[in-house]
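Every protein chain except one is present and positioned as in the full complex.
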Amino acid sequence: MTVRIAVAGASGYAGGELLRLLLAHPDVEIGALTAGGNAGTPLIAHQPHLLPLADRVLAETTPENLAGHDVVFLALPHGKSAEIAARLGTDTVVIDCGADHRLTDARAWERWYGGEHAGSWPYGLPELPGHRAALHGTKRVAVPGCYPTVASLALAPAVDHIGPEVTVVAVSGTSGAGKSLKPNLLGSEVMGSLSAYGVGGTHRHTPEMIQNLSKAAGRDVAVSFTPVLAPLPRGILATCSATLTGTVDIREVYAKAYADEPFVHLLPEGHWPTTGAVLGSNAVQLQVTVDPDLNRLVVVAAIDNLAKGTAGAAVQCMNLALGLPETTGLSTVGVAP
Amino acid sequence: MTVRIAVAGASGYAGGELLRLLLAHPDVEIGALTAGGNAGTPLIAHQPHLLPLADRVLAETTPENLAGHDVVFLALPHGKSAEIAARLGTDTVVIDCGADHRLTDARAWERWYGGEHAGSWPYGLPELPGHRAALHGTKRVAVPGCYPTVASLALAPAVDHIGPEVTVVAVSGTSGAGKSLKPNLLGSEVMGSLSAYGVGGTHRHTPEMIQNLSKAAGRDVAVSFTPVLAPLPRGILATCSATLTGTVDIREVYAKAYADEPFVHLLPEGHWPTTGAVLGSNAVQLQVTVDPDLNRLVVVAAIDNLAKGTAGAAVQCMNLALGLPETTGLSTVGVAP
Amino acid sequence: MTVRIAVAGASGYAGGELLRLLLAHPDVEIGALTAGGNAGTPLIAHQPHLLPLADRVLAETTPENLAGHDVVFLALPHGKSAEIAARLGTDTVVIDCGADHRLTDARAWERWYGGEHAGSWPYGLPELPGHRAALHGTKRVAVPGCYPTVASLALAPAVDHIGPEVTVVAVSGTSGAGKSLKPNLLGSEVMGSLSAYGVGGTHRHTPEMIQNLSKAAGRDVAVSFTPVLAPLPRGILATCSATLTGTVDIREVYAKAYADEPFVHLLPEGHWPTTGAVLGSNAVQLQVTVDPDLNRLVVVAAIDNLAKGTAGAAVQCMNLALGLPETTGLSTVGVAP
Partner (left out) sequence: MTVRIAVAGASGYAGGELLRLLLAHPDVEIGALTAGGNAGTPLIAHQPHLLPLADRVLAETTPENLAGHDVVFLALPHGKSAEIAARLGTDTVVIDCGADHRLTDARAWERWYGGEHAGSWPYGLPELPGHRAALHGTKRVAVPGCYPTVASLALAPAVDHIGPEVTVVAVSGTSGAGKSLKPNLLGSEVMGSLSAYGVGGTHRHTPEMIQNLSKAAGRDVAVSFTPVLAPLPRGILATCSATLTGTVDIREVYAKAYADEPFVHLLPEGHWPTTGAVLGSNAVQLQVTVDPDLNRLVVVAAIDNLAKGTAGAAVQCMNLALGLPETTGLSTVGVAP
């Protein structure tokens, strides 16, 4: 079986990572590559690492150019996917790497993003309890945000054993911010410096974490989330903590939760996750411990924000949607050092 | 007045930063420079940035070599300072950049460091309530650890308004680990990667934070502390949070607390600290906010771990000990970008 | 066909990259993993990115442990390969990533490395004229040094059109220096700094460049080589220049030379190589130009020093040695950004 895919937003970081992974996918043929302002330019100008596609010229992101593919990946700014998706055939698999279809609660959408809620699609984090089934054979996937991916996987197994509030401080590389031409994202500003942003619960990924953890818990979970920007292109390391309510063997809880997951790895005791170890891979590395003085669970988790945090998850969900083995074309081996 | 100073541990990072600052100090003459294994080698081999001292040959770290100076800075591994200090004259100002004399509680020392407690000296964080007075004219100073410096300054003003437990996740550059030749500190490992260490309350700076905040609060404060290693040489960015117990104007509380402090700066609203902005300076940049959904205070603070986090604090305390203006030879201007 | 391979030196950077590539190679089964001082420890302690091999325990590097494999990769310090190789069967394919068998001239070996010359093996740079044939079906391969790889590919096509002396300044990431625990390789030293080393023709890769270019030219070519260390883990960018002796269309010369090479890419005019674009891949990116004021050819070339510069070349040569398609298990797609 060969599926023909299209990528909208092919000149950005998520689009580039999608293409990198799809070039290595045995069942995929790469069709239309589209862009907004970069339409009309060759891909090599934006993705010099994708040599096999160097000469491809970017088309405009229109429903017409995206039509006629088995799978369409949307790597667009939020608010742009819904309109395009509505004009793609219902038998096309549409995988939205943006935020438009992640939140189930229309009021949450309005509060955090503004504008009309486009509705929600099956949420592309198959490792969360109850989520994989909805992705099998689906025609629509909302790929999770990078921070919610790592925070949800880090805390979901523990929800029955922790207090009502969790704290997430996640340090991220710069590619999560995309190719936006903002002064604070210039290399000169980023290198040799650390900065916080979206402090005080103001980052848009907060409601997505709340949604995931509350659903897993069957009750409201409150999330204190702070993202930190660090000088590296890729990778998120999240430190997640919460007060334990009992004396469960929490390590055992995590070991069980992820025993059969191909991409989520609870490391052996004494080893701690690093983002370098998952660079370019779809792996999630986790370690858990308990601070005995506070009876506080601390989970550290690492992902590659562009891979498992975006494009890798998208390919994983495509596999599920098409009935392919879930791990096809994806690796747990990072590129290090 | 010219004071003659000596630096023990002059080939390390703290020693190098001390010398950088002291070379720019108008009242200082640099005397003996000593080292352990590097004794007998020229300073340029270890500190190629200190050109005016390039030809100085390192002496061995002995009480004899350190004798005859007005001020002796000890930048030694923990457990090494007490013995040396005991053999320096009581009229010599001894400023210990190591951990030996920071903890007031002998049991805490034994639990976290092991071995016999050397006793405690005036704690060199003049910006903490009640600490400056003890530093005026003192002959002994225990320079705080870098993480406790930033965490204590970030949270001390709020202690009357928060619950019993605080969470500190502090991202640090690599120089905090010193020049230790460990594989995980190699450039190839560090660059492009983030890692956690000392998770679950196991980092030795934890009891120092507890000591500072509990003293400021007049009651026990519990601290959940996780340090994260990021790819930059210098800088700590700490995200500190705690549940607010009332409805105080917390920004006002901070503004008041640090109104007269020359080195601690509450940034204007809308601006967030970055470590790049304080690189090489003695400044602390702070910003505070409240997550309204959780009524949780979040404070972000940035320092240079080698400057205000170690050597800058040491010079600041020397100034106080000698009766010089506190800011002599120190700057609030960072080297950026 | 499945070939069983062993890797000696599996805890180092070259060994880790070999394993990363071999894990993705469809025809390979991974056998013994050996090490020197790290023997007895699990691979995860050294290569946390190689999750599928996490539990493997490193054996000692002995001929016995390496016996019984179809292919043995040696990623050992120079001077260590010859002895091991002599004790491996002549029907075993032995691929030496070290320097022992690269130089054909015994006097050059003695001058640059000292000790007895172990003799030379087929040189694993198939893209150099006349080299590929010798690699088909060979049982022994000397994998080129990383700098000679990039410099030779950058200049070989031009040797008939340039003067007798070439200048190579190659900037490299730190992994080329291996996991050596030296102070100048610590992250704190490397980040935010550039340094030169091996200046004045003293780097051991110089005679290898001379050998390659002189052989390609059929006359002596003199090489002025300076390596520069830059703050990134992987990648070499070489700036190579030489005076042109005639008025040939040099771009056309390069286009022809590499027209059929799967891994060497002359970029379209106006695009310049970056190491980021080849990270993790076996691609070489080249661009050529002529400075009209000097009639001087300038070639800029980028490789990943661990991939095409070491482990990728080794796998490419294994493919040739075993009669597999040359590109099996190798990619020209980099991991960027």
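Order as written gives the chain letters A, B and C; numbering starts at 1 within each chain.
Heads up, the rule we're going with is that a residue touches a chain if its C-beta (ideal position, glycine included) is under 8 Å from a C-beta of that chain, and two chains touch if they have at least 3 such contacts.
None of these values were measured; they are calculated from a predicted model.
Of the chains displayed, those contacted by the omitted chain across the entire assembly are A, B, C.
Set against the missing chain, the residues B:G98, B:P148 or B:G192 yield one that touches it, B:G192. Contact with the undisplayed chain is limited, among C:A24, C:A67, C:A230 or C:V253, to C:A230.
Across C:T275, C:N319 or C:T332, the single residue that touches the chain missing here is C:T275.
Interface residues of subunit B with the unshown chain, by the touch rule above, are 13, 16, 20, 23-24, 44-45, 47-52, 54, 175, 191-192, 233-234, 265, 267-268, 271, 274, 276-281, 283, 285, 331-337.
Residue positions on subunit A in contact with the hidden chain: 13, 46, 173-175, 177, 179, 181-183, 185-192, 231-233, in rising order. Against the chain not shown here, subunit C presents residues 165, 167, 169, 171, 173, 188-189, 191-197, 199-201, 222, 224, 226, 228, 230-237, 239, 241, 243, 272-277, 279, 287, 289-294, 296, 298, 300, 302, 336-337.
To be clear about the criterion, only the chains that are shown with their structure count from here on.
Look at the contact of subunit A with subunit C and you find the same residues on each copy: over half of the numbers used there are shared.
Superposing the C-alpha atoms of subunit B onto those of subunit C requires a rotation of 180 degrees, given to the nearest 5. Look at where the CA atoms of subunit A average out and do the same for subunit C: the two points lie 35 Å apart.
Computed from the mean C-alpha positions, the centre of subunit B lies at a distance of 44 Å from the centre of subunit C. Within subunit A, contacts with two or more other chains are made by residues 191-192, 233-234, 274, 276-277, 279, 336-337.
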